[in-house]
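Of the protein chains in this complex, one is absent; all others appear in place.
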Amino acid sequence: MNWKSVMVAGIAAAAILQLLAFRTLPAFATDAAVREAAKKEGEVVVYGSWPKAGMVAMADAFTKSTGVKVTFTNIASSEVIQRFLAEREASRAVVDVVNISALAPFVDFRKRNLLLQYRSPELAAYPKSYQDSDGYWMNVGHSAEVIVYNTERVPAGKAPKNWQDLTDPMFAKVLAVPDIKGGGTGYLWYYAMRETLGVSFHEKIGALKPQLLVSTASMGQAVQSGEAFVAAGILHYTGTNALKADPKAPIRVVWPNPLPLTDLVVGISSTAPHPNAAKTFVDFIASEQGQKLGVAEQGMLSPRPGIKTEGVPDLSGFKLYSIAADRLEAYFKVEPEYNAEFARLYAK
Amino acid sequence: MSIEVRGLTIRYAGTAQPAVRDLDLEIGKGELTTLLGPSGSGKSTTLRCIAGLERPDQGTIRIDGQIVCDAARGIWIKPEQRRLGMVFQSYAVWPHLSVFDNIAFPLRILGVERSRMRRKVEEVADLVGLAEFLGRPATKLSGGQQQRVALARAIVFEPRAILFDEPLSNLDAKLRERMRREIRSLQRRTGLTAIYVTHDQVEAFAISDRIAVMNDGRIQQIGTPQEIYARPNSAYVADFLGAANILTGRYTTEAGRTKLAIPSVGLAIDLDLDVDAKSTDSATGLVALRPEDVQVLPSAAGTAVETSVREVEYLGRNLSLTLESAGTELRAFVSPEPVPSIGQRLWITASPNAVVHLGPATPREDRQGS
Partner (left out) sequence: MWLISERMPAALLAILVGFLVLYPLFWVVEASFRTSILDRTYTLVWYGKVFVENSAPTVELFYHTVVLALGSTLLAVVVGVAAALLVARTDMPGRGAFTIVFLSPFFLTPMITAVSWTLLASPRIGLYNDLLRWVLRLDALTGPLDIYSEGGMIWVLGLYLSPYVYLFTSAALRSLDPSLEEAARMSGASAGGTLFRVTLQLVRPAILSSALLALILSFGQWGVPAILGVPVRTYVLTTAIWSNMAAWPTQREYAAVLSVALLVAAFIFVWAQRRALSGRSFVTVTGRGFRAPAVALGRWRWPIAAAAWSFTVATGVMPLAALVYASVMSRWTTSLRLDLLTLRNYTGLASLEPQAFVAIANSLGLSVLGATLAISLSLFVSLCITRERGPLARILDYVAMLPVSVPSVVFAVGLLMAYLRPPLVLYGTPYILILAYVTLFIPVGVRASTSALSQIDPALEEAARMSGAGPIRRLAMVLVPLIRPGLVAGWVLIYISLMKEVSSSILLGSPSVPVNATVLWSLWSLGAYGAVASFEVLCTVVMAVVAAVVLAVANRSAFQVGSRP
């Protein structure tokens, strides 16, 4: 084969790939003018705390369909907030889109006029509570706080089925729960249990002297290794993803009721250097294709009706416990009190 | 004048006394001048100022007429631009270089062409007796050889003068003597102006054209070794040079003859000569009596004073005796035979010529030579 034929073959292959790419492209709703402008901007800069795999899958598909490059920085929520606020404080506009696994920061950002108002055409498919009334942010995903246990340590018959089962003395010292100081996940779990099951639930759990862990990743590790027999208030994808990777992993995910949900919220910076690319990308995240990718790659729960996540049961019978925007104030008001209470009940 | 120092003063931060104060020094071309003094007398500091390694607070320094330092006018030539060779006490031979590279270093800096450099290094190495060591790593040499490397390095680039900072004090006695002869002959042959710093008066006498005795940051006396030895201008110099007995004397004139009485020992000496200014009536003055000039007699004679033997040290060629009279100790050198016993009585006297007159007494006590 000489170089000419190599080149011809290459061009042919590229053309076929191009065709295939376009063939697999379902449309997502975006204003045509916005999309055109997005192409000119050519890039969208995203800071996000979502698990990377789903975000990367979304970004790749987005770039393929729009030609807009996604520059994605995967860091923890607190670091997303640090960077975003620091940039705004110094009047250095770098980031276009921020996503954080918590709603509260967005409510605050909106109050401070840090966000761009944008009503995505895709939002029509979402319930009202999943968007800011004026279109400053949208809630595009959930993680559920569940129970995961180690099947080698907990006999099948004694496996917990609901939150109340965890108060059994057999789980003394072998139960792991999130530390209230470990960011939003820990506080949501404490709050949700406190509000729905009462202080007595925490009194009983606290009496078992559970292991207090600061991240869902540490809890997953503890329960996989058997250091903890059971983890409560652990994000569901820690368990479902592990089982997806290794179906023989000695863990089971239990979906208790009520089911606390953390939010995956996205917003556009009001000083975004690429506002149209940002809008197009938000449209894509909210679209059916984007949601399916997120669900498939990172195991998140989609608020978009009709999209199911592998390994997650039908949640229609569950009392889903999430903190809507209008309840945030009440939610944070009791935080100092609950912090102190936690310190007392879970004292070493 | 090859090197001229005027009004040199340097004060270190946090010290009350200046290390060198208002020092003047002139050094002739081709001359080897030694700065001699105990540690802390400012001799090394003076040398380092001339080298440029220290920056004085006041004063001027000229080398071959060029002003290299004038504190008042802010003139300051960096040491690397003064073209002076220097040999350090610690040799300062670079351990990461071979003997050749050590010696060649200044030539490399000057950018001397390779073959000329090699010739020059070999020539100098030959001069200091290192010809066969050129390829060796510097660390594989003995102390004496390392000092030769340092010497070769200091002269290889034909400096305007060479400075020695106690170059021999890390060597053993025998090697020290040999090296000092070699340094002297090398300096004579090359005709280099040299300043040599040492605390060893024997070394200073042996090597110098002139000696500057330093004390407390000043030059106490400067002159040829002979001048300094014969006519020390102060108790300090006399003491530092010869372990002399420093005593307080009283001069009286009777019938035109001057007499010197040393009350602390009870010695009285007739001075035939006129001791110029010192011979005023009843004037007191310090005198030095070198141990070799004390005459020791086995029995009483004339004006000899009775003493008793306190210590006896055998020095080979002679004995050093510590003699006590009326509570004052004196040192005397005598022939090695016979050896007196401790406590034995001996009588001492001194010839008028042997007495060194040091001038008016300071309110110091009499001291035995140390």
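Each chain gets a letter, A and B, in the order it is written, and its residues are counted from 1.
Keep in mind that, in the parts below, a residue touches a chain if its C-beta (ideal position, glycine included) is under 8 Å from a C-beta of that chain, and two chains touch if they have at least 3 such contacts.
Bear in mind the structure is a predicted one, so any value in this text is a computation, not a measurement.
Considering the complete complex, the chain that is not shown touches A, B.
Only one of the listed residues, B:Leu8, B:Val99 or B:Ala150, touches the absent chain: B:Ala150. Remark: the omitted chain is touched by one listed residue; of A:Ala104, A:Val230, A:Val254 or A:Val312 this is A:Ala104.
Of the candidate positions A:Thr238, A:Ser287 or A:Thr309, contact with the hidden chain is made by A:Thr238. Listed here are the chain B residues that touch the chain not shown: 13, 48, 51-55, 78-81, 83-86, 88-96, 105-106, 108-110, 137-139, 142-143, 146, 150, 153-154, 157, 163, 170.
One chain is missing from the display, and on chain A it is touched by residues 51-53, 56, 71-79, 81-83, 85-92, 94, 102, 104-105, 108, 112, 114, 173-174, 179, 181-184, 211-218, 220-221, 224-227, 237-238, 241-242, 245-246, 248-250, 332, 343, 346-348.
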